[in-house]
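This report concerns only the one structure given below.
Selected chains from the complex are presented in situ; the others are not included.
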Amino acid sequence: AGHGNSWEKTVNEARGKTVNWYMWGGSPSVNKLVNGFFADQLKKKYDITLRQVPVKDIAEVVSKLLVEKQAGKKSGGNVDLMWINGENFRTCKSNALLYGPFADSLPNIQFVNRSAPTIASDFGTPVDGMESPWGSAQMVMIYDTERTPNPPRTIPALIEWIHSHPGRFAYPAPPDFTGSVFIRHFFYAATPTGPNKWQGSYTENELQQAEEATYRQLIELKPYLWRKGTTYPESPVRMDSLFSDGQVDFSFSYHQAAASRNILDGIFAKTVRTYVFDQGTIANTHFVAIPFNAASKAAAKVVANYLLSPEAQLKKADPDVWGDFPIISSNLLPVNWQEKFKNRPRGEATLTDAELQAHQLPEPPSNILVRLEKGWVKHVLKGR
Amino acid sequence: MERLGLRKLTIQYGSTTVIRDLHLSIQDGELVSLLGPSGAGKTTILKTIAGLLPPSDGKIYIDGKCVNHLPAEKRDAVLIFQKPLLFPFLNVNQNIGFGLKMRHVDRKTAVRKIERILEITGLNGLGTRKIHQLSGGQQQRVALARGLILEPAILLLDEPLSNLDPGLRGQMRDLICSLQTQTKTTMLFVTHDQSEALSISDRVCLLLDGKLRQSGTPQELFYHPADQDVARFFGCDNILPCQTFLPEQSPNGRKELFAIRPEDIEIRTNNRNQDCIDKSWFNGTVEKIIFEGQLTKLTVSTSPGYDLTVLCRRPSFHPGQSVYLRFPKERIHYFQEPPEES
Amino acid sequence: MFNHRNFLLSAPVRLLAPALVLIVLLFVGGLILGFLQALGYTPDEGLGSLTFAHFIAVFTDPDFIQSLSLSFTISLISTLLAAVISVFLAPTLVYGAEKSRLLHFILQVPLTVPHLVVAVSFLFLLSPSGVISRLCSFFGFLDSPSSFPLLINDDYNIGILLVYIWKEIPFITFMLLAVLTNTGPELNEVGATLYGSPFQRFCHITLPILWPSLGGASLIVFAFTFGAFEVPYLLGKTYPVSLPVWGYKLYSDIDLLARPEGIAIGLIITMLVALLIWFSQLLIQFGYRRGILS
Amino acid sequence: MKKTGLLLSILIPVGFPFLPLVLWSFAEKWFYPSLVPRQFGMRAWDYVFNTAGSQILGSLSTSFFLAVVTAVISLILGVPAGRALGLHDFPGKKLVMLFLLLPIIVPPLSVAMGLHLWFIKMNLAESFLGVVLIHLTFCLPYTIYVLRGIFSDYNPDFEAQAQSLGASPRAILFRITLPMILPGIIVAALFSFLLSWSQYLSTLIIGGGKMLTLPILLFSLMASGDRPVAAAVSLVFIFPALLALTGSAHYLGRTGLKGIR
């Protein structure tokens, strides 16, 4: 009851406030969901004005917070909520840029299986309630059944395919996050003992060997890539255009429902489908966090809580809306909601939950991720 | 009654003195012209009177009151600039009424006044025209009207005719004269054109090198110049030593130079000997003949070694011809003071 | 408060003061503060930790020469091309269609379109699946889409150059048009009666007239393209990147240590531009002394 | 005839880049290599005006007010400065001019980076005022540049004439000086407006995304690859600028937008 009481206070405090939610603004469907349904509901339910601030890369916001901290701006900050995970979270956490812990005080956190490793830690960094989960995603390969009836289902097969189809494959240049996740699959393929190796303990030497093998593969692949690897699509979106324009035969997305969305928007042909590698593809969780100097912390918490509500999660999972995985476990939900989640529609190109869950790989710790991105730039891109 | 009085007026731009110790007094209803070559400082004087430039010394009186410390908009002297300077974003009526508006004259009176002034400046029917739809002469008339309508104690006109065609210039000159007679406005009219100054004004003031050299009726300045410079300014190039040409006539030893106007010199061919026995005639040779229309200009070299300029009508000489010349006694002008070195 | 008589009569100093104060505070102040930060100044550590390390890090980075030469080539080529085309375009317009208001309006349109939008539209035009590629393929010039040459994110920066040329030709041309309309056709007519053929007139009259403002306009174009971010960011290759793109990437890196280096790059751009102005002044003065210019 | 040829040879290269923007904004389905969209539709425009309407309208008005306020302040400071530089001669004029006009050449990037930290400290970062100030660093010099040109052709005798006709200094300023330089003021205002309107990086650095102007919105949309939406927003972005140009075409006269960047 005490718990409920303090939450009531939070909700009261949040009333009439504005929440500036800084987030990647590159997806019209996400923008539409946030500015439309979410904003309307929050206004109606809590009298909170949700204002989306679209940014190109959330890292810019992290660096902005760093400067604000440096400049001693301890309150009244403009960022109330940010969509974040991985390296950005690690930077924020280690530089004390976050308000919290707050996630465990959200009433709706009860629907989340907090002990699941992908939720308890974010790219190897313990979450500790400093951020609140609100969705998860998995990388899927995208292909056109008309052009490539039998896509390669393993990394080695993909490599072989690229060799025999020069110029028909491209990947975005890391540190773009889609490009980055793609090379992590190569890194896992180059790890003899399998991906789980990096979740536990490993030696520097082992890491270096796997890294070098990864780069060797990628360098060797360069001449067979689109434009002979002299340039890379700078975003997944650019790669999607290349794919839909028939310049390349594959695309991939760190979002399992993106292809269905694109078919609906007329960007992809109706014959486009997705698949996952036999060894699996990487999946992760994305979170929202509240900066240390946020002006409307209470309202931000209410928003974070709302994002975990079955209603918001179901809406978000609708392929017509976005198609993002729900982060809440349906077995923790009331029965009527369990039904709704089970029967929710799926896009025609989206794989089934079972298929996807059977092929999930964890993210490596974010320090490895950063090393891979930097190493790729140095060795593969610049050729040093 | 003295409308305008300047007492020991000195004006400087930075450290260069343009006008030094100027005295001037203009009576009610007079039209005085201020004549001087380009750069003499005429505009400078008008601007100072109008209050647009501060004098560095001296006093300015308008209607008997010293106005040195009044800003331009409070002085009852209106300056009309050389260029019409009509406000291009206002029409003719609005331009003419500008000064009235600034003085908060009520609309009705203003309209009546504007109508009357349009009438007397011959601008009827042009009231609603835009400025760029007017010819140069019309623009200048609007500028005049704009000043006249305020009925200032004194109207200062800065070469209002110099931007006009010769034909128009004559018309405008007549217009100003007739306006002056009609409205009795006191005017100070600045010009660098002597015939303009001589023909238009009651009194001419000649300004040379920042000083007022002579002031008087047009005839006084033209026929009785105060010094050599004044004489030369009015086209009297023949300034000669008394000793050489008039050894016995020289009334007293002090006078060293005299002037004779080119059109006053008598000239004859020297073959009609019968008349030339008079001692007052002397020899010369025609060097150059330039036909200038009404008068023809001869350059005649004389035996004492002086080149004389002679103006005469329809001469029948030819270059190289030997002629007789005479200076009619009554036309010789002796300078009042010993001429300065220049 | 604002005194109207002051506005009309007062000394230039008082008229200039507000603008000067603002520019000195913001512009000069910004540069100085930037310099301090590039030297490693942080509010926490104060002035004690000043060091040239960040500048040295930038200068010794092998990417620096690459980025510099990339930025320099883009600016130089786009400035030169735009200047050359404008020099021919401006006289053609003045002597060929002086009174055409429509033409002038059309030519002004590119001046109002932001670089960002131009970059977007050229992306749609030039990309491998862009309108031009579609046109080529429609008329059968292409056997496969990948045979269309790469014009965006390419080695030769064709896309960036085209955007700049499209934007800057009207800019330079208008500067030149102003000079030509101010000068009027008379000097050219004098040249004609003094036996100058059209080509000789172009070389010996039109060019010398245009020279000073052409130089000024080109300088502005060069400096602008040298310091601009949007176009190379959107249309440039993945690597190497132009100096401003590199600078901003470092500045907004989540690694705080990269920030002074980003600011250092911004200042290096500023210094290079200042150097360029100084050098061109020197050239002009040299020209005066040698009588090449007057 | 010759004139028509010239007109076309200007019109085509100028107009061509607008073609893909217009086509894409109405494209529903447009796969490579078809020359024209296979299916036309209003999805993008629907997104611009309905779905994201409030956001786009919001950034449109942010951009607009930013540009207008910047232009107005530039004029208030720039008119006296332009007058001093155009009309008067004084020792050190060249140096002052260099100072005032240098920001035209120096990229705003460096200044914005330098000021950012202090703007945060003074609570100017992510504020309207802060962004106006950073825009002023390059808009004001442009305004001064334009007005200096206007005032160097300006005849102060008009003011003297008005004063002699009885106008007080205040009346001279509002009834003579400002009307006389009105074309210059319009051009200068347009310059400032356009410069501020299309500014991206310095707005981003100082505004930090909070001052959501059109260029910032367009930039984040560019990442989406939704070409129809990007094209539609681009067109929305150009439109007010073109409107301003058309509206002031009368004042621009023959010299036009000389010197705008």
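For reference, chains read A, B, C and D in written order, and residue numbers begin at 1 within each chain.
Here is the rule we go by: a residue touches a chain if its C-beta (ideal position, glycine included) is under 8 Å from a C-beta of that chain, and two chains touch if they have at least 3 such contacts.
In this text the structure is predicted, and so the values were computed from the model without any measurement.
Visitor: Each distinct chain appears once here, so what's the real count of each in the file?
Guide: A x1, B x2, C x1, D x1
In this text, only the chains that are shown with their structure count from here on.
Visitor: Go through A-C and A-D and name the pair with more C-beta contacts between its chains.
Guide: When A-D is set beside A-C, the one with more contacts is A-D.
Visitor: By C-alpha centroids, what is the most central chain here?
Guide: Most central by this criterion: D.
Visitor: From the C-alpha centre of chain A to that of chain B, how far is it in Å?
Guide: 92
Visitor: Centroid from C-alpha atoms only, then distance chain A to chain D, rounded to Å. What do you get?
Guide: 38
Visitor: Report the inter-chain centroid distance for chain B and chain D in whole angstrom, where each centroid is the mean of the CA atoms.
Guide: Distance between chain centres, rounded to whole Å: 55 Å.
Visitor: Among all residues of chain B, which ones touch two or more of the remaining chains?
Guide: Expected reply: 71.
Visitor: Where in chain A do residues touch at least two different other chains?
Guide: Residues 60, 67, 70-72, 241, 245-247.
Visitor: Quick one: label the inter-chain contact graph as line, ring, star, complete or other.
Guide: Contact pattern: none of line, ring, star or complete.
Visitor: By the document's touch rule, what are all the touching chain pairs in this structure?
Guide: The complete list of chain pairs in contact reads A-C, A-D, B-D, C-D.
Visitor: Considering the complex alone, what residue numbers of chain D touch chain A?
Guide: It is residues 28-29, 31-33, 39, 43, 47, 51-52, 54-55, 116-118, 120-121, 123, 125-126, 208-210, 212, 217, 219-221, 223-227, 229 of chain D that touch chain A.
Visitor: Could you list, by residue number, the parts of chain C that touch chain A in their complex?
Guide: 42-44, 62-63, 127-129, 145-146, 150, 153-155, 237-239, 251-254, 256, 259
Visitor: For a test of understanding, state which residues of chain A touch chain C in their complex under the given definition.
Guide: The contact residues of chain A facing chain C are 57, 59-60, 62-63, 66-67, 70-72, 87-88, 91, 167, 173, 226-227, 230-232, 234, 241-242, 245-247, 377, 381-382, 384.
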